[in-house]
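Right, chain A next:
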Amino acid sequence: MTNHWIDIANADRIMIIGSNAAENHPMSFKWVTKAMENGAKLISVDPRFTRTSSKAHIYAPLRSGTDIAFIDGMINYVLQDIDANPGNYNLEYIREYTNASFLIDPGFKLPGDLDGLFSGYDPEKRSYDKGSWKYVLDANGVPQKDKTLKAKNCVFQLLKKHVERYTPEKVRKTTGTPVDVFKSVCKTYAESGQTGKAGTIMYAMGTTQHTYGTQNIRGYAILQLLLANMGVAGGGINALRGESNVQGSTDMCILFHILPGYLKTPDEKDVSIDTYSTRYYEGKNKDPKSADWWSNARKYLVSLMKAWYGDKATPENDFAFANVPKRVPGKNYSHISLFEAMSDGDIKGLFCMGQNPAVAGPNCGRERVSLHNLDWLVCADLWSTETANFWHRPADDYCNRVDPKEIKTEVFMLPAAASVEKEGSITNSGRWAQWRYAAVHAPGEAKSDLWMLDKLCLALKKRYAKMGGPQAHTVLDLTWGYGPGDEPDPHLVAKEYNGYDLKTGKLLGSFGGLQADGTTSSGNWLYCGMYTEAGNMAARRNPIDYSNIGLYPEWSWCWPVNRRIIYNRASVDMKGVPWDKEHPVITFKGAVAAGKYTSKAWLGDVPDGGWFPLANPDGSLRADAKYPFIMKPEGHARLFGMGLADGPFPEHYEPIESPLAANPMGHATMVDPAVKLWHVDKPKENFIGTSKEFPIVGTTYRVTEHWQAGAMTRNLPWLCELMPEVFVEMSEELAEEKGIKNGEKITVTSARGKMEAVAAVTRRFKPFQLNGKTVHEIGVPWHWGYEGKSCGGSANCLTPHVGDANTMIPEYKAFLCDVKKEVS
Partner candidate 1 sequence: MSADRVTMLIDVSKCIGCRACQVACKQWNQLKAEETQFSGTYQNPPALSGNTWTLVRFNEVEGKSPNKTTEWLFRKDQCHHCGEATCEQVCPTGAIQRTDKGVVFINQSICAGCKYCVETCPFQTPHPDHETGTARKCWMCLDRLQHGMEPACATACPTDTVRFGTRVEMLDLARSRLAELKKENPDANIYGDDDMLGGLGVMYVLPEKPSVYDLPGNPQIPHSKIYYRWAMGIIPGLAILGGIWAYLTKDES
Partner candidate 2 sequence: MGHHLNWGIPLVIDLFTAAMGAGAFMLAVMADLSGRAKYRTTSTVGALIAPWPAIAGVALLVIDLGKPLRFWEMMLRRGPGLLWLKSPYLMFNPTSTMSIGTWVLTIFIYASFGYIALTILSYFWEKLALLRKLMGLAGLPFAMAVTIYTGVLLAASPNPLWNNAMLPVLFVVSALVTGSAAVIACMAVLRILDLIEPAEMAAVPRLEKMMSVILVVNLLVALAFVGLGLGTAEMRYAVGGGLGLLWWVGIIGLGMVVPLVAGLKGGEKQPHVSLVLAALVLMGGLFLRYVILVVGQTPIA
């Protein structure tokens, strides 16, 4: 989240899209409810009327996979309304804080002109040459701007041109949202564009789990920037994370493409820290007013190397950078890729720690079969999961014979401690790292993940020390030692990733102190400041709020440097005066002399950089100021986002499995042009279905009562009592067509498999009237598997093995299927 949970109570407009917050984040509704008590309006955008929709003022139905059409339609409304009623919007914000005024290379072309593609597409490689997706630079290398926002090739006009195709009628043809409801949503949400009003967007997997999920989020970013909702109280783009500590996991960057603190993982071309830094981080910005904070990356990388390799990382050996494994350029190592490689026999061993791909993985029937190729599998979990028992699972539609005698995988089941049985920190969606203590001992031999990894590393070190080998030093060089006890001390781990001043041996207070010369260490620069000489900041529990917007600055610690609302320099005007006087996030209170600021003083939240504001009280610009969006090289928020693989603006594409014959936008590009299509040369294994055999749109989701792949909840009687069986929700119209009654057993099939469930016939799903066609949609909660007290079919037997163009997150949320009554 750019903001945080409690901040939601400050919103005037709340749009919950791609999320069912009341369902899956019920505690968040405490804050939504408070906001509504203060007059906030809630909009729920969802293919299905959910528990969230029940509390909303406006419910807008939309077909799964059409969020971009919806959001681009909203952006279109806002841009037109900015022309008609400019007084209702914060034009200074748009002009000064975003790249709306920046000029783009004249060679850049929009999908409206190129049949659905942006300029630079290579159909062979399925990727873009982004040569034309760049700013026009002036003589000093600083992007040229047109502050009137009128130039034909300025971002603002390009955006306008791009979204004007998304009329309410076109939106309806694509999404199925009735025009009057859509206009209601636009009008209501756009009211948050007024200075002093804030709108927040709460989203989750409904947004991300698409082949263009990243572009969905880009749409929100553009909308929120046009409405001046970034950096303010009650605003922001707020991802509701799906696990209590997934934010912590992603911050520690155990995904393949990032190092702790979101540094990029180096590939084979990054032969030195120098190459690496200049390639990704340095020299990208020539504007002195842009902080370009990522240009400090070298300091963070070197400090990381010192944390990992200690004395073995020296200036002479380039801080042991050669020890860090390098990716093959362009290769993807995420979940889908892993299982494709496993399927091809390239992966011999797998650790599944708190992960259950046999239920949670896309095309899980195939992923289960992929596991057969492993030599060994280690599962660490609270329960014996479906994955741990894949070798004697019931036969399913994908694999109709499972014989343990034919599976040579050696499977280890390590009992794991639950979160309340161990000490450590949990970072919530709002980036707040909250230290937790163990409430009870773990039962039997269950151990914390920390213990398991500690023992594993120590064992590996021992083996490498004995057996040697060409890469042995990469493990032997690792500093390792988290206390004398059997259980590693999480405080020592926390201190390590906080970081030390190696000259004095003292803990550092913030990442501002990190150096590139090897005199500092930090396992995660973002967390520098969490555990300082003053103590464990994450363990603080001061319930006093010194603001009136729910910041609670001394309750736990958040990154970065305890800044609760990031990009908060955008919450003030160029002179440092808050846009919203009643809910200020930060306020500049420096001394003034002769109309100019003479000293720096910011009140409120930790400012996103303590520099002077951009202008003095007398209106003169300051040379020593910095633009508010400090993480971008140009210091401005990107309406035009050239960093993504599939386009600088979101364009509507259909999901890989679409119920329609053509893209309703009327161009030839049906699916996201940068999505990796697996096994294109092996159509049999491609398993992509067509709307002829599978005419119904399918989606998957969660319920309040169960959690993820179900191991933790389908073993608890009280939760099984609430939700005893897997069910499929469908409209009354579809049920009538198929002769299905509420509560009857049915079968759902897709190109990849089938599952059985109980039908839930409901008015909360309605057929979508699209571009001349009625399209039905059904939804399945995906929590069930073949283990536990409550067993049932896995919805992921239906989902496709294809992922987002940028992140490879699987397209769980929109695919094709069919249903029929189960004939027993």
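To be clear about the criterion, a contact is a pair of C-beta atoms (placed from the backbone, for glycine too) under 8 Å apart; a residue touches a chain by one contact, two chains touch by 3 or more; residues count from 1.
In picking the candidates, the idea was that all candidates are chains of the complex that A comes from, given by their letters.
Everything quoted here is computed from the prediction, not taken from an experiment.
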>> Out of the listed chains 1 or 2, which is the one touching chain A within the complex?
In response: 1
>> Please output the residues of chain A touching candidate 1 within their complex, sorted ascending.
In response: 22-23, 26-27, 29-30, 33, 49, 51-59, 178, 180-181, 184, 703-705, 717-727, 742-743, 758-764, 766
